[in-house]
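Down below is the structure, laid out as structure tokens.
Here is chain A:
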Amino acid sequence: MLELPWLSFLIGLSVVGAIVVAFLKNDKVAKQTTLGVSLLILVLTVVMAVQFSPNGDRFQFAETYDWIPSFGVHYAVAVDGIALVLILLSAILVPIVVLASWHDAEQGKRSVRTYFALLLVLEAMMIGVFAATDVFLFYVFFEAMLIPMYFMIGSYGGAQRSYAAVKFLLYSLFGGLLMLVAVIALYNVADKNSFLFPDLIGAVTDPTTQKWLFLGFFIAFAIKAPLWPVHTWLPDAAAQAPAGAAVLLVGVLDKVGTYGMLRFCLELFPDAAKWATPVVIALSVIGIVYGAIVAIGQTDIKRLVAYTSISHFGFITMGVFAMTTTATSGATLYMVNHGFSTGVLFLVAGFLIYRRGSQFIADYGGVQKVAPLLAGAFLIAGLSGLSLPGLSTFVSEFMVLLGTYQRYAVPAIIGTTGVILAAIYILWMYQRTMNGPTAESVAEMKDLNGRERWVVAPLIALIVVLGFFPKPLLDVINPAVKESLVNVKVTDPAPVVAVKEGQ
Partner candidate 1 sequence: MITAPTIEYFQLAPLLVLLGAAVVGVLVEAFAPRYLRRAIHVPLTLLSLVGAFALVILQTIRGVPTSPSAMGAVAVDGPTLFIWGTILVLSFVSVLLINDEEQFVPSAAAVPGSAEEEKAITEGNAHTEVYPLALFAIAGMLLFPASNDLLIMFVALEVMSLPLYLLCGLARRRRLLSQEASVKYFLLGAFSSAFFLYGTALLYGYAGSVDLHAISQALAVANGTDTLLYIGMAMLGVGLLFKIGAAPFQAWKPDVYQGAPTPITALMASGTLVAAFGALLRVFWVALGNLDWNWTPIMWGVAALTMVVGSILAITQTDIKRMLAYSSIAHAGFLLIGVMAVGDAGQNALALSGLLFYLLTYGITTVGAFAIVTLVRDPGGEAWHLSRWAGLGKRSPKLAGLFAFFLLAFAGIPLTSGFFGKYAVFRSAVALGEAWLTGLVVLAVVASAAAAFFYVRVIVLMFFSDPSADGPTVVTPSWATSAVVGFSAFATVALGVFPQPVLDLAEKAAKTLFVQ
Partner candidate 2 sequence: MTTHYLVLSTLLFAIGGIGVLVRRNAIVVFMCVELMLNACNLAFVTFARQHGNIDGQVIAFFVMIVAAAEVVIGLAIIVTIFRTRRSASVDDASLLKY
């Protein structure tokens, strides 16, 4: 393995790229530079990922430097399998979003290069937040990444953008600040003079303290994820954000919440996590069903997609807290797959909305006739949203439910009804927008152009390939998840019949 500071280099590259882009005079050059930088980051990330040895040390590409010794804070980055796939997700999505947003920023008569600079800043923070192995550093990225997203929603979003942006920011900030207290308390209780994640595992033993600290972390992550009932910021934010920002918001930023649950809530506070599991599972199940039902009733395409995500996040949290290898690996895989799936769904919806200038389902009808490729892409995206087997989302959803059932049968069964509801919300939306007689307002609609095809094609290819061959990702995820679960001190329930044989 090459001993290079890969992660710092990736973060630094995006920051430098952002600064360069911000000071470019020409918008077109700014866009091209952004695309170039993000592609370069993608290539480097892939090169790095290839060198990752799944069965080697848990954390690889580690770098640790003192940052603020007074606070015990380090600049410490490293990745395990879970973080790696999420970084990969971010690195793949950013260039696609850049390409997809090519003209988005121009609509609002606002600075185009700022938008792209913000994208790169966000990328730096996304990589940083997943790579951080210092709890404090994680927190810093966790909070700081709100700001670029806030500006992207607020400056470049839809009609209600400032309401949505403020709601997003305040909601997240509220959770984040509660977490700050827990972060501080964690440091004091652990009494290791260090925020390094490995140092803190198992450091908190007192059950009551664990519970409080768990809550502090969990509320922040639950808001971020978002888990029912603290989800209402997401539909607003996602519906108002420009499509590209919505992709990163729902596809990556929200994953920080579920990632945080897995990494921090479970490993740092195992007993409290087990204590809280019934409630979390219950909330997740409610989220799955509730999100789906509300999605059915939406009249706005982007809001609908946002609510489907709430349902999907229910699956992820359920999988994380089911704490079986299958479910938790499935949940991790779900984070990645959902990023691609919702990504393409938002982007295609964005293309659609860009053409017609309306987010309302009622304004469409019969698009398939005039724009078959667009409709086809929308359908595939939708099908991945309803976890059609053969597409990547199925693998993860199946694993989550399968693994959850091993320990929590009833929630898994209730969660499985989400499968039915998903079919309703996706297909009904598809029917209303794409099928039927062609509405007059869309009669002139153009089909996907070359750029848009380049946006959609890689994502769809990924969704299909990972749908049949998820092994590369699972091979990376599984060891990390297993190690996490070892730290949580849980073991998978053995099959009933096998137990009988053993006796």
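If you want to know what made the cut, all candidates are chains of the complex that A comes from, given by their letters.
Annotations
Everything below uses one rule, namely that a residue touches a chain if its C-beta (ideal position, glycine included) is under 8 Å from a C-beta of that chain, and two chains touch if they have at least 3 such contacts; residues count from 1.
All values derive from a computational prediction rather than experimental measurement.
The listed chains 1 or 2 are all part of this complex, yet only 1 touches chain A.
On the chain A side of its complex with candidate 1, the touching residues are 67-71, 110-111, 114, 139-141, 143-144, 146-147, 150-151, 154-155, 161-162, 165-166, 169-170, 173-174, 177-178, 180-181, 184-185, 187-188.
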